[in-house]
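With one protein chain removed, the remaining protein chains of the complex are shown where they sit.
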Amino acid sequence: MNPLVLGGLLAALAGIVLSTLMDGNSLGVLIGPSSFVLVFLGSVGAAVVSFDLADIKRAPGALLRAFKGSAEDNDATITTLVSMAEVARREGLLALEKRVEEIDDPFLAQGLQLLADGVDGDSVHEMLEIDIASLDERHRSMISLFESLGAYAPTFGMMGTVIGLINMLGNLSDPSQLGLGMSLALLTTLYGVLFANLLYLPIASRLKRLNAQELAGRDLALDAMLAIQDGTSPRRLVDRLEAFLPVGQRVGYSARMEGPAPVAEPVATEAA
Amino acid sequence: MNPLVLGGLLAALAGIVLSTLMDGNSLGVLIGPSSFVLVFLGSVGAAVVSFDLADIKRAPGALLRAFKGSAEDNDATITTLVSMAEVARREGLLALEKRVEEIDDPFLAQGLQLLADGVDGDSVHEMLEIDIASLDERHRSMISLFESLGAYAPTFGMMGTVIGLINMLGNLSDPSQLGLGMSLALLTTLYGVLFANLLYLPIASRLKRLNAQELAGRDLALDAMLAIQDGTSPRRLVDRLEAFLPVGQRVGYSARMEGPAPVAEPVATEAA
Amino acid sequence: MNPLVLGGLLAALAGIVLSTLMDGNSLGVLIGPSSFVLVFLGSVGAAVVSFDLADIKRAPGALLRAFKGSAEDNDATITTLVSMAEVARREGLLALEKRVEEIDDPFLAQGLQLLADGVDGDSVHEMLEIDIASLDERHRSMISLFESLGAYAPTFGMMGTVIGLINMLGNLSDPSQLGLGMSLALLTTLYGVLFANLLYLPIASRLKRLNAQELAGRDLALDAMLAIQDGTSPRRLVDRLEAFLPVGQRVGYSARMEGPAPVAEPVATEAA
Amino acid sequence: MNPLVLGGLLAALAGIVLSTLMDGNSLGVLIGPSSFVLVFLGSVGAAVVSFDLADIKRAPGALLRAFKGSAEDNDATITTLVSMAEVARREGLLALEKRVEEIDDPFLAQGLQLLADGVDGDSVHEMLEIDIASLDERHRSMISLFESLGAYAPTFGMMGTVIGLINMLGNLSDPSQLGLGMSLALLTTLYGVLFANLLYLPIASRLKRLNAQELAGRDLALDAMLAIQDGTSPRRLVDRLEAFLPVGQRVGYSARMEGPAPVAEPVATEAA
Partner (left out) sequence: MNPLVLGGLLAALAGIVLSTLMDGNSLGVLIGPSSFVLVFLGSVGAAVVSFDLADIKRAPGALLRAFKGSAEDNDATITTLVSMAEVARREGLLALEKRVEEIDDPFLAQGLQLLADGVDGDSVHEMLEIDIASLDERHRSMISLFESLGAYAPTFGMMGTVIGLINMLGNLSDPSQLGLGMSLALLTTLYGVLFANLLYLPIASRLKRLNAQELAGRDLALDAMLAIQDGTSPRRLVDRLEAFLPVGQRVGYSARMEGPAPVAEPVATEAA
């Protein structure tokens, strides 16, 4: 699990727990199974109405991915691509075929296979573009699923509070229960806001971020593969691709090509 | 009825019912015909002011469509289009004419008829584009109709609550009625939020989704028909069209052409 | 008056009245001249600060137009344009001059006059485009004026409530007046929300809709007039223009040209 | 001072005063120097953090301009430009030099000077475009400054109310002060909403409007100056420029050129 995600969640929870204890308040009264049931079923139910089965099936994977995912390593991708450019230059595009198997990232593998097959540049461009666009489309569905959940959760929380208040106000015969009823009613509001702001919305933001990074990585790779097909020299390719990296990571051709050609890890296991 | 829509609605309702019972609250007090009347007439009335008769007539159909509709099957559309490409290749564009009748989807039928009639590519493109644009326009009206309803419902709910409070506060002579009056007043807020979040807004989201899918399917079909007119080989067409499908559904030319040429179901019965 | 607008307003008002009576509440307490004065003067005053005299002078007309306006009849416009194409074809563009007087729609009349005058296509296009753009601009001012009113009304309603509460709370000596004061204070909130959601915002939506339809009608007419200048055959023009209509209204050239050439009603009397 | 701005403000204030008096409430309790101090210092302080010194220095000018400014007179600008076209046609572009001094609008003067200097059309276009863009940029800063103020004011008002409530609730020993404390607390909310909706936001809207008009006027002038350089005939120029005016103001070449050539007033004294 990504330590940042874990750390962030723990910090926010710690803030809630600590401040409650510092005020001499009790955490026990914050446990409300009925509030959990309403906010969870309500938000998930309303979201299910809006999305397709395929989206909903992919949601747990996206959740996992948001918890595990971290920025992809464009650095390694660049090294792989430059070493492939080296191969293509020395041995021809056909020679890429036997290197494709060493590559874990399915997008790179597919693209390099197309180069090895001698498919013309426009077709390579078009096919990989459609691939990138449909990846983006699938990711956006997930992002908007979690944003929907984040919008529905506080609304259902508020509904629970209103239901509680209606019951309490319609039955004022026992004043001693007044405070307790209102306390219980408010709990659902709390759960709705907590679900949205500690889970749904940060997850949606994180998925948005991961998607932007993955798309940028694929654009970079697509750009590089077309350059390889055009016979761009590896040195020039390094200059071009390193412009995408922060200054500190720009090590130049020689540093990159030292030792055995590394193999890029997958740009990101597409779980969503 | 689409099991997802039904399931989602039932889950959200179950959340409300369960949590109310778990808290020992009563569901009976949540029945309020006056609240229903105000929220329903108010939201529908305000929406009627903003839309045309044609839009309003199409609303029940759109509602039905949202409840029944599911993702269209691009897979079958691709098979149909590829088999048409096969026919066009072997027997010429004219031969498409006798196949058009077998096709249920009116958009495909219209497009293939234009090909068979020998209309030039630019005109085919232009006419089908206008068709797609006006479908989109009609769908967007429906989406914005349900979004309007979703925006007006909580506002009218809130108005009902304010009216209830004004009456209650102006008549404090009988304190025993205070709680009851306020309880009744709050019920309208609940109905407004329920209508919006359980019905209007999820329906609007679902229609938006169905529209996006239908447009994508039509763009794919338009693309394919222009390729057929240009004499693209069926094998190449398969490669091109399957790039739009998730990897798992990409079966290739041979698998697709096995057995008798299937006929695509309508891309989506345009009910809205 | 457009029966839809009237019906919608009556339905929403009926919802408010019915639900108030069903709850045994009184409508009399909802009459508050002071609330009306604050919300009306406040929202109009704040809007006047933001807009020009010309906009404000056009506002009553726009209001009327929203109440009366209904979807323009593109069908009749198409028939007129096709009959003009027929004339132009048989007797030349010059012959359009004597037909221009029969046409009520000033936009069509102006465009056809330009054709008859032999103005070149680019100039016709440019001049009519500027005309369309400035119509759009004027309509948008009106839309944003009513949207402003819809945004200011609830805010001034809320101000009135706060002022009422401040007075009530600063003068708690007579507790019997407490409820009455609060009731009166809340009334202004009700008026603000009512003005916005029953009047200003639905009017703004309706004007937006009418504008979209009128612009679409003018784009269609402009398109057709340029085609007439280019000598497009009336039959082809029918095919092209009917693509903009719903399938049910596509009657084809012969049906359209039966009987005496009809004359289009104005695309919409531009009152705003 | 623009009578519309003054009238609008007075109408909104009258609405507040009248409705307060009609309800038998007192205006005296609405005077709260502490509320004024908090809302004013808070909103201005928070805005100062976000903007540059240059922006803040220009704010009073923009305020003044919003109060005085009214729609610029494109009509006069058109007459001036047409008479310049006349001069350029009869006496050559060089002859514009001696007319430049008569022109008050610095933008027109600068542009005509460039024409007289024989600068080529592309450079004139580029330089005046940059001028227009940087004017737009400066105006947008002002608009967003007043929008920021309008967003911060109610927030600081609400903070004041919360601070007042915290003090009141923490000190319930003297119940007779309860109402008064809460009344005072609410006053800051009122000031925040008043500042935003009577001053900051309408001013921002008005500046937005003035900017749009000034930009449109400059685009028209730029367009005309390039046409003058191209040697467009004055009669054609009138036709072209009058298309930007409402139909009622289109008087044609002869009417415009009667009497001595008028001189355009400044397109708008750029005070912001």
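Think of it as A, B, C and D in the order they're written, each chain with its own count starting at 1.
As a working rule, a residue touches a chain if its C-beta (ideal position, glycine included) is under 8 Å from a C-beta of that chain, and two chains touch if they have at least 3 such contacts.
All of these numbers come straight from a predicted model, not from anything done at the bench.
S.K.: Tell me which of A:A12, A:L53, A:V119 or A:L172 is the one touching the absent chain.
M.R.: Candidates A:A12, A:L53, A:V119 or A:L172; residue touching the omitted chain: A:A12.
S.K.: Touch as defined at the start, partner being the missing chain; which of A:L190, A:A224 or A:L237 qualifies?
M.R.: The one listed residue touching the chain not shown is A:L190.
S.K.: Can you name the residues of chain A that touch the chain not displayed here?
M.R.: 4-5, 7-16, 18-20, 22-23, 25-26, 29-30, 70-71, 178-180, 182-183, 186-187, 189-190, 193-194, 197-198, 201-203, 205-206, 209, 239-240, 243-244, 246
S.K.: Can you list where chain D touches the absent chain?
M.R.: Residue positions of chain D that touch the missing chain: 33-35, 37-42, 44-54, 56, 126-127, 130-131, 134, 138, 148, 152, 155-156, 158-160, 162-172, 184, 188.
We take it that only the chains that are shown with their structure count from here on.
S.K.: Can you work out the whole-Å distance between the CA centroids of chain B and chain C?
M.R.: Distance between chain centres, rounded to whole Å: 27 Å.
S.K.: Roughly how many whole angstrom separate the Cα centroids of chain B and chain D?
M.R.: It comes to 44 Å between the two C-alpha centres.
S.K.: Touching at least two other chains at once: which residues of chain D meet that condition?
M.R.: As it turns out, chain D has no residue touching two or more other chains.
S.K.: Which chains touch, pair by pair?
M.R.: Every pair of chains meeting the touch criterion: A-B, B-C, C-D.
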